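Only one protein chain is missing from this complex, and each of the others stays in its spot.
Presenting chain A:
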């Protein structure tokens, strides 16, 4: 097991290096740079910047340096000083921007994940037990519809319903009067009032996959001889299912749990942007749109690291559960 773990961890390092190079490269692929984006935004508002001034700013920000120099500057600061650089757009250190959004992002991510599991796991088990029943079909249809409807659209529709029928103020995780207020019970209540829309929208969309996996796993197990044996021995049906097929069919689910880690961090970019949530998602989108490379690069790098770490955790969990993996060629 130890050898397997070390091996896996060693694999992570080159993967991360390649990811960081590629992400930094992709951010710079679109034409122009942060400054031209700014100029375009200013022009849309009737302002203009003198080209000479632009050139001077470009030199100051080091935007004209070759790719490798920029990349090296960026990655060496992160590795040696933990410094993710400065966001052009916000004019603040990237790490501050990310950390102050983390608590709400994680709250939203965890709430959504728990909501998804709370809905999807029982629904999957139930639809397997009652295969081909009306309930099975209903669950599948709802799950697939939630998956198929674009999240941002669902969010907008719910926001519009909130506006049109309940006079609710749209956008953000807090009402205007609580946004900059210190934490209090009332503020927590206000947060819960706003949190349900994104949790519902993102959570429901995630259920379909888990429902189908769970249903298929259960169906595989339900008709195996050991279940029949247990049943023949007179074990009550509920206990039988909980004790044997359910445990086994949870294995594939556990082994993919690690993949949820990055999704907790990035907090569903588009939905969060549409609803103006103060999470890292909108930050990433804004950074990509304005070619704010250090900010975008920083977030993508963190997501990449979390993805790789999540996969590592999944691998280890799987190895812990399944001896075939542990003693395989790895």
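Everything that follows uses one rule, which is that a contact is a pair of C-beta atoms (placed from the backbone, for glycine too) under 8 Å apart; a residue touches a chain by one contact, two chains touch by 3 or more; residues count from 1.
The rule is simple: contacts and distances are computed from a predicted model.
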Omitted chain, identified by the protein name its UniProt record gives, among "Putative FMN-dependent luciferase-like monooxygenase", "Deferrochelatase", "ABC transporter substrate-binding protein" or "Cytochrome aa3 subunit 2": "ABC transporter substrate-binding protein"
Which residue of A:109, A:278, A:297 or A:310 touches the chain not shown here: A:278
Candidates A:15, A:28 or A:169 - the one touching the absent chain: A:169
Listed residues A:27, A:63, A:86 or A:246, member touching the removed chain: A:86
Selected from A:70, A:151, A:260 or A:291 as touching the chain missing from the view: A:291
Residues from chain A at the interface with the omitted partner, ascending: 30-32, 36-37, 39-41, 43-53, 55-57, 59-60, 83, 85-86, 89-93, 95-97, 100-101, 104, 156, 159-160, 163, 167-172, 174, 176-177, 179-180, 273-276, 278, 282, 286, 291
